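The complex is shown incomplete by one protein chain, all other protein chains being positioned as in the whole.
And now, subunit A:
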């Protein structure tokens, strides 16, 4: 069993030479096999948490710790974090023109495993995973995210999740912009990956809709860079009914 531990995390971004604190002390523990939903209004710091875990250079951790089974994640480079077993499914996946999906997946798999995958099983695995996500095989020969629709990009993120088999996956608003069919297909992919490898999931979402397909064990409500409330799945139901209004300053 693995544990991803976030302790009193403070994160800032610098814009126009002014440092602005976005996360103001976040503490969270995720174990293998658990699904934690992070919910909250826009601008509450949900995506900042996701990118800070992955190590995006735009975000500066000013204090606090992130550890993976006791190892200091903050001391690792972006690629080292991925190789240690962390995965970030991005809200806005980046286009890398001219690099084919198949080349990208094989290169990433080789980097994560430390050795090239066996060709025959790898081709079969990729094909099967793409089939499960209803991705046309021609995607394998297209450039990474190049000209992909929003839904195709999200499927491609989950394809990577299924093939790279991380220990912990952070899903940053994977549900945004998906229609109901795509949402179901993508959710099934996450559930398959979790069943296959007992992965821990940090599911970041603005809406409760995805929680019909991916059942959270814990729900954390982010407001203004801190966790304002925590609970079980029942908290999500309450948010579904009430929205975030009670967490926000009363409208003037």
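Rule of thumb we're sticking to: a residue touches a chain if its C-beta (ideal position, glycine included) is under 8 Å from a C-beta of that chain, and two chains touch if they have at least 3 such contacts; residues count from 1.
By definition in this document, contacts and distances are computed from a predicted model.
UniProt lists the omitted chain of the complex under the protein name "SUF system FeS cluster assembly SufBD core domain-containing protein" (options: "Response regulator receiver domain-containing protein", "Sodium:proton antiporter", "SUF system FeS cluster assembly SufBD core domain-containing protein" or "Transport permease protein"). Residue in contact with the omitted chain (choice from A:57, A:70 or A:249): A:57. Within the complete assembly, A:93 is the residue of A:93, A:117, A:177 or A:233 that touches the hidden chain.
Residues 54-57, 77-79, 81-83, 87-88, 90, 93-99, 103-104, 107-108, 111-112, 143-144, 160, 164 of subunit A touch the missing chain (whole complex, contact as defined above).
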